[in-house]
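Let me give you the structure first, and then I'll get to my questions.
Every protein chain but one is kept in place in this view of the complex.
Which chain is which? They are A, B and C, in the order written, and residues in each are numbered from 1.
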Amino acid sequence: MRLDVTERGVFPIAPTPFHPDGGIDLDSIDRLTDFYGQVGATGLTVLGVMGEAPKLDHAEALDVAKRFIARAGRLPVIVGVSAPGFAAMGSLARSAMDAGAAGVMIAPPNTLRTDDQIAAYYRQASEAIGADVPFVIQDYPLNFTVVMTPAVIRRIVSENPACVMLKHEDWPGLEKISALRGFEADGSMRPIAILCGNGGLFLDFECERGADGAMTGYAFPDMLVDVVRLSTSGERDAAHDLFDAHLPLLRYEQQPGIGLAVRKYVMARRGLIASDAQRKPAGAMGGKAIAEVEYLLARLARHDPRAAVPAL
Amino acid sequence: MRLDVTERGVFPIAPTPFHPDGGIDLDSIDRLTDFYGQVGATGLTVLGVMGEAPKLDHAEALDVAKRFIARAGRLPVIVGVSAPGFAAMGSLARSAMDAGAAGVMIAPPNTLRTDDQIAAYYRQASEAIGADVPFVIQDYPLNFTVVMTPAVIRRIVSENPACVMLKHEDWPGLEKISALRGFEADGSMRPIAILCGNGGLFLDFECERGADGAMTGYAFPDMLVDVVRLSTSGERDAAHDLFDAHLPLLRYEQQPGIGLAVRKYVMARRGLIASDAQRKPAGAMGGKAIAEVEYLLARLARHDPRAAVPAL
Amino acid sequence: MRLDVTERGVFPIAPTPFHPDGGIDLDSIDRLTDFYGQVGATGLTVLGVMGEAPKLDHAEALDVAKRFIARAGRLPVIVGVSAPGFAAMGSLARSAMDAGAAGVMIAPPNTLRTDDQIAAYYRQASEAIGADVPFVIQDYPLNFTVVMTPAVIRRIVSENPACVMLKHEDWPGLEKISALRGFEADGSMRPIAILCGNGGLFLDFECERGADGAMTGYAFPDMLVDVVRLSTSGERDAAHDLFDAHLPLLRYEQQPGIGLAVRKYVMARRGLIASDAQRKPAGAMGGKAIAEVEYLLARLARHDPRAAVPAL
Partner (left out) sequence: MRLDVTERGVFPIAPTPFHPDGGIDLDSIDRLTDFYGQVGATGLTVLGVMGEAPKLDHAEALDVAKRFIARAGRLPVIVGVSAPGFAAMGSLARSAMDAGAAGVMIAPPNTLRTDDQIAAYYRQASEAIGADVPFVIQDYPLNFTVVMTPAVIRRIVSENPACVMLKHEDWPGLEKISALRGFEADGSMRPIAILCGNGGLFLDFECERGADGAMTGYAFPDMLVDVVRLSTSGERDAAHDLFDAHLPLLRYEQQPGIGLAVRKYVMARRGLIASDAQRKPAGAMGGKAIAEVEYLLARLARHDPRAAVPAL
């Protein structure tokens, strides 16, 4: 099973579940993976930044990826392989593909500036991981400070047959989706899959602009699946109604620094993982933040019963 | 009238209205200023980044500030004086104060890194503008890449008697508000006013954390005023209900690059300014973006009649 | 007298001389300008970063520029007009040209990332200053974090007839000079003047690569003139011998933070300006640094009698 340009729907960014003592919680990996499948995810992505990949050593990272892959069954799994050098990237990519990954995701190092540097980087990366390994471009300038114009993305797509997907999280990014779909329409770029990140903050309109779905880690991936489905099937108002009900919490979760703490807290409250433990270094929620999230969940539950968690 | 630490409520960040030919629209300045007063703003801020200050030459900038100040009457006006050097900053600050400004706002240059550098900068800035000129710290790391810990803010407050207010737009920032209010509670920092920016994206909780209000430019400053009032008076659910209704549009307006275009578009649609024209360089809304904003306005109008604008 | 693509030789970056009390030292402006002419400079550049331009208010900046221009006589004067916005840039450029400047220099703001953004910026800048005003691109990525490939520079040159010169201070930059001269040779770019900055640290080889000279502020502009002359006339070893003798001091002067303090100290020791005073904020030389510079001057004086300054 290899990732290709026809992927659609929602690939949740999976967190790595830990026990409170820092050990990897394999049972929660299984439970979470099952949940993703049950709610209609069409794939998943592991070992991203929000998967705490840098806090895992090489052997652990592989173990985590393998466990997700084994449990995911028919669902394609994308493995993040961004690394400070091509040797580590190539090594991790080969191991991941050997373990059954469907493809890999590559973010640009924050030293890249010019269009030529960005294009050269992806050529060399594709060579390093193997020209037959499908890869996803992660376009996230807010985090990586690397700005890719639509024309540079087109160039990467043109120069690398193995490039099959864009994880779109430019900000603002709606016009970029329209521009890329325009390139496809005018024949200047072959079609690729576009899944959107940025915590889902603009998912309502991203689908309408032509995105194929979402790749992000919001604690309600089931909502993401529903919004993509409603939007794709033309139920615009219903898509926005559901999205808007979640927006206050989604926005809260998207805060840098403590976003992952919020996400894991809510996932644990929902019973999707056993503990919200993170490895160090970790942003922590204080008592006020916990109370705020509980308040947001209670408000959300009035519109979406999936947010009705048991009392603390 | 001098700005002091007792300021409360909402100081809208005023856009600079232009005619389509690029000229300054003085009538719209008057209309907008009147509107701010009518809806309960307690002050206003002009010549900020979102006021297109860098697109005005020195004489124009002063003219704009003077017009706002003259019309604002009893409302205190804060003038942004951030500049690449202390000479221009001091010159603009003196002119603004002479024209009747209540105080000035100073952002840190993006070259500052260490705690010592930040503290030294504000000491030198206060000396440059005059030790008696009340000033506001603008703490906006997402834009300026300068990160101020609560302890550094305390140090600036301690070292500069003229520092009376924090424009808080760190992200995430809720814990920072709590930390600063904690410093006041334990006696290690004298009280200052804290007004929140960041487009208002977290205003609902910022008030609950102890902020005194908002200083931001969302196209519905009347909503900001209502949320601050409701929150302050203990009507928590009502505050969140109103805020949540606006959140989809507010989030849309907060996009970097085209945020100001959206803001001016909505303000023009509301009749607060005559034209949404910006001077160059300007992010522009395409047809799809306009349709999206119209859709958001229509949805909002179901909850808040102030969003019911005439058909296009 | 307008700057054009035939400029050659050395345009010193002139410091702005101050009295110890912070006032502008007009007599030293005259003396310094005379010196530049006497030693063979072919022009000069004022109000650059090293001219402490941000520490001058608008009126002072114009006064300084006018004084230099008036005294320079037949020597063309370039005025730095980099500014946070096009309004201030345009205003300063018009004033400078009215006062007799030969052209202006424009650095890119550090927010630019993509090739398209850089090209767009220079198009808008040229429009803002007037399409007939000759301008110099300042390409200094170490300071501005904006990286321009040779192809982007070619694009700026192609799109802006008024672009006549490159102030080259990329690092490393020798290959860039060769690439640009290659563009001229293959007909893909019209010829422009290339003067090199970076404190002169690579001037010996820059001339050999095809640069037309130097635009930098080293305290011995007479050495820069000699090296460019010797190199141009084919006296390679002599050019390197002189350059190498100065390199220990030149390197010392090029340190960020205190470089200008060293430069002004040496210029004052040489009698070119009356005082080494800087306006705040200023890096200062401690006693050890002064002793180090004196030692370097003494060593240099064994090779170049111009470094033999009177005892302290």
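In the analysis below, a residue touches a chain if its C-beta (ideal position, glycine included) is under 8 Å from a C-beta of that chain, and two chains touch if they have at least 3 such contacts.
On a predicted model such as this, the values are computed, not experimentally measured, just so you know.
Among B:D27, B:D98 or B:D116, which residue is in touch with the absent chain?
Checking the options B:D27, B:D98 or B:D116, the one contacting the hidden chain is B:D116.
For a quick check of understanding: of C:L32, C:A72, C:I156 or C:L174, which residue touches the chain that isn't displayed?
C:L174
Which residue numbers on chain C touch the omitted chain?
Output for chain C: 171-172, 174-175, 178, 201-202, 204-205, 208-209, 240, 243-244, 247-248, 251-252, 255-259, 286, 288-289, 292, 299.
By the contact definition given up top, give the residues of chain B that touch the hidden chain.
Per the touch rule, chain B residues meeting the hidden chain are 113-117, 141, 145-149, 151-152.
Since one chain isn't shown, list which residues of chain A touch it in the complete complex.
53-58, 60, 83-88, 90-91, 110, 120-121, 124, 279-281
Following the convention adopted for this analysis, only the chains that are shown with their structure count from here on.
When the CA atoms of chain B are placed over those of chain C, what is the turn angle between 0 and 180 degrees, to the nearest 5?
180
Please tell me the distance, in whole Å, between the geometric centres of chain A and chain B computed from their C-alpha atoms.
33
Give me the residue numbers in chain C that touch at least two other chains, ranges are fine.
Within chain C, no residue contacts more than one other chain.
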